[in-house]
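Only one protein chain is missing; all other protein chains are in place.
Letters A and B mark the chains in the order given here, with residues in each chain numbered from 1 onward.
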Amino acid sequence: MDFRLKALTKSIWVFHVSAGSCNNCDIEILDCLTPRFDVERFGIQLVGSVRHADALLVTGAMNRKSIPRLKQIYEQAPKPCVVVACGICAISQNMFRGSYSMGDPLDKIIPVDVYIPGCPPKPEAIISGIVKLVAKIRGK
Amino acid sequence: MSHKIIVPIGPYHPLQEEPEFFQLYVEGEKVVDIDIIIGYNHRGIEKISESKHFDQVAFAVERICGICSSSHPYAYVLAVEDILGGEAAVVPRRAVYIRTIVDELQRIHSHLLWLGLAGHFIGYNTVWMWAWKYREPVLDLFEMVTGNRNNYAMMKIGGVRRDIKDEDIPVIQKSLDELVPALKMFKGAVMDDPVIRCRLEGVGVLTREQAIDYSVVGPTARASGLDMDVRRDDPYGAYADLDWNIFIEKTGDIFAKTKIRILEMEESIRIIRQCLTKLPEGPIDADIKDIPPGEGIGRVEAPRGECFHYIKSDGTNRPVRHKIRAPSFMNVASNKVAVVGGTISDATITLAAVDPCYCCTERVAVVRKDDNSKIMNGWDLIKLSQEKTARLRERRA
Partner (left out) sequence: MDIKEKIKEKFGNAITDWRQPSSRRVYLGVSRDDIFRVSEFLFKTIGLRLATVSACQVSSGFEILYHFSDDKSGTVYSLRVELRDRDRPCVDSITPICSAAEWVEREIWEMLGITFKNHPNLKRLLLAEDWPDGKYPLRKQES
């Protein structure tokens, strides 16, 4: 199904992957599902398989051991797939840039479409980022 | 060793081959061996510390684990203050009380987080939603007091960075008042539910001897009958001035670990209330400028157990060596014995029972022992665990 058509007719399915994070961003992402934020009312759903994903939500500072898995997951995602860098680690590796256990920043590994800054970004910021993304795809 | 995906179980497609955190080897329904592979979150913080000033290190260690966001900086500043003569000698009393309040609020939010995830793993999604719903007001308190829901930047060598304003105190008290009935509800819902008891009692047992051999800490240790808690044993913070209890169970199963965490949350509320009542006046920062040469050890009772930091200083403004040992480092290794001998459907909740970082539990694979073929992934295991609970419920209905 054409991506834009999909965006108009059903939820955006988001797959979350962490590549060397402290879990703060990951917990705030899960928080978006809870009653206070209830991200599903915006048409956003977290899914358990990357093969169903419309968007990849990536956290973490790109630990060397995690990068091959991240690449594999990106390859398995049906294209087009939007990539969202969530948190300052995914954007610029935070204070871990240059550490011996880190690889390249995320946007040198796979193409990134949306950057949500924060350490961690609040659920409001995460939802705002994804809503902007959905609006952009729907051409509003 | 070849990995073949044979039969995907559950509605989710299996993840592609990749190095897993936990590789479970099975014969039939039984787990006979486990490989634990870690390092996916390793960011080299000990090395980073050596190139940062002592002040900067506190911000780096905060990001070791997002859930224990105040334990690591607290243990770190205690290690440095150990070189200076100890927290009690160096840090103003008001700062000590504020540190205690922040650390106990963290215990509540962390245990609620765990309760929610554990509920999800055994198929009680309502528990998940309710636990995380009641976690939100605690995060609101953090935002009010420290400026952020997570990553508080409160701990500083010689004190704390922000004060608790007088007008904040009734707000905190009110939030705690609202939390008390919620925790009572969880206590009743979890401990009196015959299906949950049946699901968790006798499951994932870590015997006392195994707990000693693996040097586990925190609720994992206390559930196996080991009487240890850094807050009492190697006192720091305001704990020696306050009236509070430690909870020990003897069975070593997941029910024991759950019970201890729920009781600890109620106890944390009691501790915070006492701190607010007794909060001393005065400065919040000793304004430490130089760290003399020496070595120090700082440890705190994080929600997961003893968090241990060692610092070696040579009198310059950077640490020579910073050793960090998170509680999960000891506890996760004990899964080698706790999971083996159990069934696949109990594997997820057993792995989760030591309260590792969330990321660890999502990366599990099950492999058939005789031919090393991969048959299930983490999502399948969660589903199996939830199905077991449903079967138990049907049997009792």
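Things to note:
Definition applied: a contact is a pair of C-beta atoms (placed from the backbone, for glycine too) under 8 Å apart; a residue touches a chain by one contact, two chains touch by 3 or more.
Keep in mind the model is a prediction, meaning the values are calculated, not measured.
Within the full complex, the chain left out of the display contacts the shown chains A, B. Looking at B:29, B:55, B:177 or B:233, the residue that reaches the missing chain in the full complex is B:233.
Only one of B:46, B:140 or B:285 touches the absent chain when the whole complex is considered: B:46.
In the complete complex, the residue from B:85, B:170, B:188 or B:315 that touches the missing chain is B:85. Residue-wise, the contact with the chain that is not shown comes from B:323, picked out of B:270, B:323, B:369 or B:393.
For chain B, the residues touching the absent chain in the complete assembly are 19, 38-39, 42, 44, 46-47, 82, 85-86, 212-216, 227-228, 230, 232-235, 294-297, 299, 306, 308, 310, 312, 320-321, 323, 325, 329-330, 333, 336.
Of the residues in chain A, those that touch the hidden partner chain are 64-65, 100-101.
Everything that follows uses one rule, which is that only the chains that are shown with their structure count from here on.
Only residues 18-28, 30-31, 34-36, 48-51, 60-61, 63, 65-66, 68-69, 72-73, 76, 94-96, 99-102, 119-120, 122 of chain A touch chain B when the two sit together in their complex. By the touch criterion stated above, chain B contacts chain A in their complex at residues 12-13, 15-16, 18-19, 39-45, 47-48, 59-60, 63-67, 69, 113, 129, 132-133, 136, 149-151, 357-359, 379.
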